[in-house]
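In this view, the complex is presented without one of its protein chains, the others remaining in place.
For chain A:
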Amino acid sequence: MKKSQNNKSKSTSTEVLYMQHSQVMVVYTEKTDREIWASFKEGEETAFNFIYRKYVGDLYNYGMQVCHEDEWVRDCLQSMFVDIRKRRKRLGDVTSIKGYLFTIFHRELFKLIKARRKGNEPFVSMDGGEQFYIEASHETKLIAEEFSDERKKEIEIALNQLSQRERQAIILLYQEDLSYKEIAAIMDFKEVKTARTLVYRAMGKLKGIFKV
């Protein structure tokens, strides 16, 4: 029900909560991240809804890789989204929403973990190499003729022998489709080339197995 062509419909508050998936997704899937982000900054509630729908699942899973504490991860997601909504007018331009969200989420999650670990709460170490385990993707599982079960096992074992940071970078690069620039920001590297080198060395270590 567009009132007129130049009167842009704007929605705020919780009204889009129950909008159907297709209603929100269709509007934004064709747009660039920069455009979607600009809409969000202008207070367009459907843009926020789109961002939430598209990334909250990936962010949650990522958080669970880092700390295995469901409640902490959800708390952190909540405070992060509340924060960017409150500051939306003052936020800068963003060309990769996913990279941006992963970066601030990772930072906030570490802050939260640090604050909550002060007590005696049980916590699985972040540096103990227990996170970001790799498994053959669903696509790979489907291509049975290319990969025997033994071959899959072999590659899985090889990849999981890498350090936690190496696995993390590899997952962010191959699975999450993030760039080295974004990975460097998320993993708090000063230089982009650190992320590139990390992956290069890891892959170099495994080239013998990969080339079989």
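As a convention for this text, a residue touches a chain if its C-beta (ideal position, glycine included) is under 8 Å from a C-beta of that chain, and two chains touch if they have at least 3 such contacts; residues count from 1.
Please note the rule applied: contacts and distances are computed from a predicted model.
Undergrad: Name the absent chain by its UniProt protein name; which of "LuxR family two component transcriptional regulator", "Lactate utilization protein B", "Iron ABC transporter permease" or "Anti-sigma factor" is it?
TA: The record names the chain that does not appear here as "Anti-sigma factor".
Undergrad: Which of these, A:I36, A:L109 or A:I170, touches the one chain of the complex that we don't see?
TA: Selected residue, touching the omitted chain: A:I170.
Undergrad: For chain A, which positions touch the chain that isn't shown here?
TA: Residues 1-3, 7, 9-11, 13-20, 23, 27, 46, 52, 56-57, 60-61, 64-65, 70, 74, 77-78, 81-82, 85-86, 132-140, 146-147, 152, 155, 159-160, 170-171, 173-175, 177, 179-180, 196, 199-200, 203-204, 207, 210-211 of chain A touch the chain that is not shown.
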